[in-house]
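Take a look at the structure below.
A protein chain is absent from this complex, but the other protein chains hold their places.
Letters A and B name the chains as they come in the text, with residue numbers starting at 1 for each one.
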Amino acid sequence: MAWTLAKLAAHVNGRVLGDGSAQIDSVATLADATDSQISFLTNKQYKPYLATTNAAAVIIATEEECPSNLLIVDNPHAAYAKIAQALYPVEKPAPGIHPTATVHESCTIHETVQISANVVIEENVVIGAGVSVGANCFIGKNSQIGQDTLIYPLVSLYHSTLIGERCIIHSNSVIGADGFGFAFDNGVWLKIPQVGRAVIGNDVEIGACTTIDRGAIGDTIIGDGVKLDNQIQIAHNVQLGDQSVIAAQSGIAGSTKIGKYFMIGGHTAVSGHLEITDNVVVTGKSTVTKSIKEPGSYSSTIPVEPSNKWRRYVGRFKRLESLSKRVAKCEETLKDKD
Amino acid sequence: MAWTLAKLAAHVNGRVLGDGSAQIDSVATLADATDSQISFLTNKQYKPYLATTNAAAVIIATEEECPSNLLIVDNPHAAYAKIAQALYPVEKPAPGIHPTATVHESCTIHETVQISANVVIEENVVIGAGVSVGANCFIGKNSQIGQDTLIYPLVSLYHSTLIGERCIIHSNSVIGADGFGFAFDNGVWLKIPQVGRAVIGNDVEIGACTTIDRGAIGDTIIGDGVKLDNQIQIAHNVQLGDQSVIAAQSGIAGSTKIGKYFMIGGHTAVSGHLEITDNVVVTGKSTVTKSIKEPGSYSSTIPVEPSNKWRRYVGRFKRLESLSKRVAKCEETLKDKD
Partner (left out) sequence: MAWTLAKLAAHVNGRVLGDGSAQIDSVATLADATDSQISFLTNKQYKPYLATTNAAAVIIATEEECPSNLLIVDNPHAAYAKIAQALYPVEKPAPGIHPTATVHESCTIHETVQISANVVIEENVVIGAGVSVGANCFIGKNSQIGQDTLIYPLVSLYHSTLIGERCIIHSNSVIGADGFGFAFDNGVWLKIPQVGRAVIGNDVEIGACTTIDRGAIGDTIIGDGVKLDNQIQIAHNVQLGDQSVIAAQSGIAGSTKIGKYFMIGGHTAVSGHLEITDNVVVTGKSTVTKSIKEPGSYSSTIPVEPSNKWRRYVGRFKRLESLSKRVAKCEETLKDKD
């Protein structure tokens, strides 16, 4: 369904430079857009495409040379998000329980809920209005799912898991599995029952193949508005603050408590039993092994070099102690010479 | 079901300091426990809570000032595990094959086995007494599952996989998928058929979204009592020794043979074709590229620093060669001066 540029501008409190009656039906990149599409500029890297784009309009922060109509807003990224949401509305789930689903009679499922084929739901589960549960999902007993949450196919929620409202959970993620807890006893590992829960706030998005373990004692808690990418591991009893954003393949070990607006790049590891304050950023592939009390950006990222050069670097690194001693000896000799 | 503290103490060969008739029905942390709950102290970090806990009893190694009853044992962690197992007994599976399951008629399934909804089991599978197979699992032909093993929903076992007794396999893990084997031939990659199996010992726990590949030739072998966290990758023909414990998101590349009691932190990578002796520990986020012949602890973990400081470190690191040359020149000059 097409919107006029003027209507889209009103939707995001923006200003049109050009023809507000232009009809827009979809989004595209600057390079690929055609004359019924809207694009945006937020990353300077793509600025060269501005001069030659065929877009009907470009969302942008400041006036620039461009053959297209401009939609000027303070925050082009946010405006783009709102416009794309308007042009691509999420389908309402089709209410009803598929005949192949297996739902325990004790469950409380709102009449507007969509339960897809082969879903299995154990006893005493409560599911709020407007929820969609994708094909072949499993929901363990005593779990609760808040309204308007969207669960994609093949998700496993273990028993007693709480999911907030308006969450999105992608395929093959697992929430509420046992945390990794064992006690060593006479040469073997004893399993420590994991008796807490996984409790997920509102407006949380959880990527594909992401795992959030239940608490060992007490709960694992994911705050409101948290966004987790694919293949993230959240261990037992982690507390992750509101609006935190974690990129793919990162992991947080057990019992670490993290404040709001934590942002970490991909492939980053955070040790267990730490406390991390609000507004901490960690760059990709880093390792956090101590608590962080000061907001700011932290790194231990090491970028690649050509392999032959890299091998020399590592060699030098491992001879640092000897280098240091040689410097000390020079200093000593110089002192002697005074 | 509540136990008296005296009965719990007898169960773990411990000694009560205080009221052995106290009724205990569940576990909790020192901070959260109420007067029908038992807690424990194993991590010094939590010792301050000892003075103010409301727990009915605390499991502990030595006598300490504490308002609660104490249960004194040599190994509080192991005693806690045993007590939690007693207070939270695992439910016996309800025997029977769910009518929506698809089980090949050639299978041998003990009468006490629980096969949940939508499980698919191919021909000639053998499943021992007391096994529970969760909803929507897949079990390939010729696989065998030992008695009392618990498989959570949405697990995929490829054909000819062997699982031992008393194992626990968490949701969305995949056992016996093809190893990653290709031969380069005239510009394209040829698939090498993976004709071995995945063979899992007894008392093994396998986390959610963990993958254990079948052997290329011969088998991938996981020893007895091994505990694997979530999102671990075990490649083809790895042999992992008994009682090894691997934290989340670590991986072991193909054909590496590892002894008993291997312990590795999260996000650690072990290269292929290595041999690692018994009793090796590797700290989190490390990389093992050579065989290890000596027991002990190994690391290449690099903890974060503030990003601006970190960038300077990396700059210095990459100029180490020049620094080293400058030191050599100083040494030369000093020698000349003698």
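Before moving on, here are some points about what is shown:
FYI, a contact is a pair of C-beta atoms (placed from the backbone, for glycine too) under 8 Å apart; a residue touches a chain by one contact, two chains touch by 3 or more.
Computed from a predicted structure; not experimentally measured.
Residue A:134 is the one among A:14, A:93 or A:134 that touches the chain not shown.
Shown as candidates are B:76, B:146, B:223 or B:251; the residue that touches the absent chain is B:251. If you put the missing chain back, the residues of chain A touching it would be 26-29, 32, 43, 45, 75, 77-78, 80-82, 84-85, 87-88, 98, 100, 116-118, 134-136, 152-154, 168, 170-172, 203, 205, 207-209, 225, 227, 229-231, 243, 245, 247-249, 266-267, 284-285, 301-308, 310-311, 314, 317-318, 320-321, 323-324, 327, 330-331, 334, 337.
The chain not displayed touches chain B at residues 100, 102, 118, 120, 136, 138, 154, 156, 158, 172-174, 177-178, 180, 182-185, 187-193, 195, 209, 211, 213, 217-218, 231, 233, 235, 249, 251, 253, 267, 269, 271, 273, 281-283, 286-290, 296-303, 305, 312-313, 316-317, 319-320, 323, 326-327, 329-330, 333-334, 337.
Throughout what follows, only the chains that are shown with their structure count from here on.
Distance from the chain A centre to the chain B centre is 25 Å, each centre being the mean of its Cα atoms.
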